[in-house]
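Starting off with a structure, shown below.
Only one protein chain is missing; all other protein chains are in place.
Coming up: chain A.
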Amino acid sequence: MTSGPGRPRRLRLRLPRGSSRADGRPRSRAFGLRTRLVFAFLLVAAVSAGATSALTYRDARNALLKTAQDTAVSSFRDQVQQTGWGLPIQREGMEEVLRDIARKGKPRPWVVFAEYGSVRASSGENPVSTVITPELRRAAHAHPNGSFERVVRDGVPYLTIAMPTLFRTGPEGRLPSGLVLYAVMRMTDEQLNVDALLLAARDGALPGLAVALIPGLLAARSVLRPVRELRKAAQSMGSGRLDTRIAVRGSDELADLARTFNETAGKLEGSVRELREAEARARRFASDVSHELRTPLAGMLAVTEVLDEDAGRLDSDTARAVRLVSTETGKLAVLVEDLMEISRFDARAAELNSDEVDLAETIGKTLQHRHWTDGRVRTELPSGIRARLDPRRFDIVIANLVGNALRHGDAPVTVSLRSETRSSGPPVLIVQVTDSGPGIRPEVLPHIFDRFYKADAARTRSAGSGLGLAITQENVRLHGGTVRAGNLPAGGAVFTVEIPLHVEEADG
């Protein structure tokens, strides 16, 4: 019955449940690593696609406008050079000439305005343009050069060209004639083209962005896979498999992390193994000690029995001493038995020998064997409740609880039995042992099932071994149940044992 030292045991590491895998991790977090990686990738793609598109658009737009402007300016100059004027220029007939120039406008017809001295004329309806700016006029008068200016009026872009004119006076001489011709052209077509360019730039950038999503997802995956493996490994370690290791791939930061994880796991495994061995040694020692004590104790018990029988013939002092030795030896024997029992629990060597029993009958037998039938113990035992459990262990549970109640509480002690159906899980069997004493002090309650816990510090020697409730708890646990201690509102301690009913199970 010694605990097997090399037997594989489940690691007794209690982890908070929340940190374990059970908290249902969402598939994709709002700002998880994947989202952030993909977002970063998309941002880079967007910036590069946007920058490329914007630069391309700007260049294309400028080229487009430059072509239109250059064409307009040079063809306007050509058209003007083909005209002839008498000086001073007469208002009459001027409009025909201007209309003629306007008709030949490239890339589109212009409206042509002429200014000479105080003469104003145009090919359109108004002799003076509202679009031509004073700056352009000033430039045309100050420098005898062609010049143009783009003007936006009411959202419509116009190209305005100023063309001062010279005439030939001699073989080389040129004189400004004082006539300045202006051409005004709406740039609506150019605007349409520029808008189309903008649209094309945008339509090019957006699919580019969509395409960038694919490498983004792939990159995120390549980063996330090692992270996922790490998480799985950490979970696996958390659930007790300390030999979990991760395959280290490559030499990046994640590989470093995996290596560190493996080293940590190795150290942890070593520490836990040492701890377990130390624990096992301690348990084995307790178990060995109890074993070694049992044989001499058996001899001592036999001797004290003989001494007890002969005590009557001894003088009173010696008889009292002999009876004391006998009582203490009996207690020592109980203690050793309890120690051995608890060692078996610690070593996980305790086994259930289940049998289907009638509970009322079993409890009755327990009370009868302990001679607790003299009215100190009352019972509320409905017949017909059957359960599959270990009769010997159940007997220990009931006996310990009732004995404890009789020792520390006051009679009468009530043992009640009932079965209850729970909304979740199997129906449970509930045994309550209630005494009529003062109850358990609140500060004692949390420790009531601890080994050798003295409820009363002053009373160093109790009648029991100090292991009774601990053994009770272990026995109940072995059945998959729980035991609770509490107080009744009217006073008096109450111990409640709940054990799931396994009547239908063929094998415990």
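Heads up, the rule we're going with is that a residue touches a chain if its C-beta (ideal position, glycine included) is under 8 Å from a C-beta of that chain, and two chains touch if they have at least 3 such contacts; residues count from 1.
The rule is simple: contacts and distances are computed from a predicted model.
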Going by UniProt, what is the name of the one chain that was not included in the view, given "ABC transporter permease", "FAD-dependent oxidoreductase", "GerMN domain-containing protein" or "Phosphoribosylformylglycinamidine synthase subunit PurQ"? "GerMN domain-containing protein"
Which of these, A:37, A:98, A:112 or A:163, touches the one chain of the complex that we don't see? A:163
Of A:146, A:204, A:364 or A:480, which residue touches the hidden chain? A:146
Residue numbers in chain A that touch the chain omitted from display: 47, 50-51, 54-55, 57-58, 61, 65, 69-70, 73-74, 77, 80-81, 83-91, 116-119, 133, 135-136, 139, 141, 143-152, 157, 161-179, 181, 187, 190-191, 194-195, 198
